Structures are given as structure tokens and as C-alpha cells.
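Here it is: the structure, laid out below.
Shown here: the complex without one of its protein chains, the others still in place.
Chains: A and B, in written order; residue numbering restarts at 1 for each.
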Amino acid sequence: MIEFVMPSLGADMADGTLVEWLKKPGDQVKRGDIIATVETQKGLIDIEVFDEGTIEKLMIAEDTKVPVGTLMALINPEKTIEPQKAIPVVAEEPVIQPTEEKAIPPFVTEHIQVKASPLAKKIAAENNIDLSQIMGSGENGAITRKDIEGAIEQGKLVQEKERSSIVAEPIKEQNISNTLRSAVAAAMSRSNREIPHYFLEKKIDLEKALAWMHEKNKVLPVQKRLLPVALLIKAVASSLKQVPELNAIWDTDLQLKTEINIGFVVSLRNGGIIVPAIHAADLKSVDEIMENLNDIIPRARALRLRSSELSDSTVTITSIGDGGADLVYGIIYPPQVAIIGFGSISEQAFAENGLLGVRPMVRVSLAGDHRASDGLSGSRFLVTLNNHLQNPEAL
Amino acid sequence: MIKEELEKNIFQLLKKIAPETEPSELSPTENIREALGIDSYDFLQFIIALDEKLKIEIPEQDYGKITSLNSLTDYLINKPK
């Protein structure tokens, strides 16, 4: 039986609330299917499943908040075998003790229950408390006495509130924005505490890149028009292939990642940021990256992302956009080891071959984790990035 | 299309992109993107929306001609379809 657990959608996520099951027992699932919607600090997230099989049992009720790693559902990988078919084989044979145990079909799930300590179960039974409604704080999410007592307390509070008919309507929008703020706070504080950042900067002439883009945009339908950021993302992805130590995570040591999934910082209008991943950006064309952005930015702003989009990034890009600050120094999103910052593109005096010209320039910064890489790697990356942007047609 | 009707459409589209702002309070000459905090991605969405709603395609090289409410409406009214 495959255990499906509450996934971690980034270093800053401690728990999530199951809002809705999108599959029920008996449904077949395959890799990439959305099994549930979970509310996190980053909004409502579609949770994908990474195994094939049949949903055997749902372990968590809707509207339950559980810590990361809590068992949520059981998926039976042997989807084609019906349990009924396995039984007759045994029934026909005379009872032979040693083989009997083996012959029990592997999907007897009655015994799998909510994890709770014996003491917690005792107290819950005495107080008529439904364990499935309680979030456990013990080992592997087990419910402990403290959790039960907390639930009893909360029950009393709710009753009191109902009695005195105080209607405290939570403003959902505000809540999300607050929790998002605290998620950003937690991740960035951790980064600042743990990661020794080094910073590098390079000015890059975008004349060729933008000219190439404007030519393309003349023929593209307006819905498919490119933005400079699509080129920048593609150029970063291509450069990372040549400097792989920046496309990695740090977890006591450096672990290089083969996929290049670019986390792209999206600012929300009400404050806060969210960083969805553009998967395998090195394998996508600039047009495909733009298409990806057109899909992902509106969903990020609506806080409707998929779990893999929140958890898979291997490096981050933050881009100020035009008219804004000239340069941004990023703070690395742990456990990643680098963040690339693009300032706003603006016309600047630029000297080349002894001549002065006016060019659209961008100031690019790289913040690297000095545990994982050194300035030389970072510098090599920025030089490579420049080279790619001087040859846009090859991107 | 008369100017008021055009403006009404523009306000509607801008409101959709920046729901917490009041586009109808824009002064005719101020920079729309700066006033409403619209980034390049949202601006592209606005261009797409204009195209879909008014069937007027604005090429990229004209983005500089449509920065304020006045210049935008002038552009839209004078642009041959």
C-alpha cells in the first residue's frame, strides 16, 4: 500500500488544511493527477499524486488541518487485482496454517486508524471526542494528550462563542495575506540566519535580445507576445546548464539537481510574493516559457497553484520589471543555493570599441550560497548569461 | 466609438487587472501604469484585453504612445482598424 502524505511545499510550510478531496475510494489515479485541494499559507493548492493505483482509503476528513508528513490517503498500487479474486484461492484449499497469513489479501485496511497515543485514545473516549477531527503534534503526527486537551478546550470556546452569539467572521483575503506574509518572513529569516550570501553584479546590454524579441512580436498574435522576462528566464536556464553548481539544494551538503526548475517571483497586488516553478526551463523554447508564464502568473495571483509548482524549484529569479529599481539583490530561498535578480531595463550610456552609444541595459545580480559555491562560479555564470543574451536567436 | 464609451471600457479592463484601484479617478495626463501599479505582465494582459474587446491591435512599438488616459484614447480613436 502506498502512503500518500501531506506534501511539503517549501521550507516554510509546516501544515496544510485539506479543503476538498477530488478523488474517492475506488478511483484510479496516475502520476500527476490532482487528488485534493489543500489550503496553505500560499493559498489553495492542487495536490498532485506521484504514484499509480487505486484510492484505497481516505484517512483525513475535509476541513482538517494536518502537519506536513501526515498520512492522508492509502493508494493501492495493484489496481488491476480485485480483492475478491484473491480470496477463493484460499477458500478452496484445506486450511494450512503457515500459508494462511500470506493468502490474506494485501488490502485489509480496517486496522489502519488515526494515529494516537494510548493515553490520547483513552481521554478521547472518555470525552466522546472524534479523533479524526484532531491534528496530532506527536511523533509522525500522532495525536497526544495535549492535542486532545486542546480540542476539548477549543470545543468549550466554540460552544461559549455560539452561546454568546458572537459572530467573528474571518476575512479570508486578509488571512491569506497575513499567513503569506508570515511564510515569507519565516523563509527569508531562515535564509538570512543560515545562508552566507555572496553577491555579484553584471551590467548586460539587451539591445540584441530586445531587437530579436520585437521582431518576433511583430508577427506573433497579441496573446502570444513575448515579454523580456521570458528571454531572461530562458537565458538563465541555459547558463545554469554550464554552471550546474548553482542549480542545486544545500542539505548538509551540496546536492546538484538535474532538472532546471526556475522559481519565478510573482508579487501579489496586496503584498507578499509567491514563487511558482517553471519546470525544465532549459528544455523549453522562449515561446513555451511565455506560455507557461501566461498560465502560471494568473494562477499564482489567484493563489491557485499545483503542489509541484510550489515545491520543485531548483533556483529562483526575481525581476523588478520596467520603471522600477535599477538593481535587486535577492535573498536565497532555502534550500536553494542561488537567486538571480534583474533590475529594470533602462537606456544607459554604453561604451563599446571606443564609441559611446545608448543601449537598453539591465543590471543583473547573483546571490550565491557561499557554503555551496564560490564567487568564481557565480562570476562564470553571469558571463555565460551575458553571452547567451548577446545571441538571442540561439536561445 | 465616442470617447466616453471608450473610457468606460478602459476603466473596466483596468479594474479587472488592478481590482483594488479606482481607474475612473485617473487624471487624463498621468502615467496609467505608474498610477495603478501595473507591471509589464499586467500591461500585456491589458493590451490583449483591448485587442479582444475592441478589436484594436496595438503593436509593441506603439506602447510608448499610450501611457496616459488622454494619449491612449487619442490613439484608439485615430488608429485605423
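In this section, a contact is a pair of C-beta atoms (placed from the backbone, for glycine too) under 8 Å apart; a residue touches a chain by one contact, two chains touch by 3 or more.
Everything that follows uses one rule, which is that contacts and distances are computed from a predicted model.
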Report summary line: Out of "ABC transporter substrate-binding protein", "Na(+)-translocating NADH-quinone reductase subunit D", "RNA polymerase sigma factor" or "Pyruvate dehydrogenase E1 component beta subunit", the chain not pictured bears the UniProt name "Pyruvate dehydrogenase E1 component beta subunit"
Query raised in the report: Of the chains that are displayed, which are in contact with the missing one across the whole complex?
Result: A
Report summary line: Checked against the full complex, the residue among A:K30, A:K122 or A:R304 that touches the missing chain is A:K122
Report task. Decide which residue listed in A:S8, A:T54, A:T70 or A:T144 touches the omitted chain of the complex. Result -> A:T144
Requested in this report: By the contact definition given up top, give the residues of chain A that touch the hidden chain.
Outcome: 117-122, 137-140, 142, 144-146
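Going forward, only the chains that are shown with their structure count from here on.
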**Report entry** Chain centre separation in whole Å, for chain B relative to chain A (CA means)
**Finding:** 34
Report summary line: So, in the complex, the side of chain B touching chain A is made of residues 18-20, 33-34, 37, 39-41, 44, 47-48, 51, 57-61
Query - Residue numbers on chain A that touch chain B, as the complex places them - result: 214, 217-218, 222-223, 225, 227-229, 267, 269-270, 293, 297, 321-323
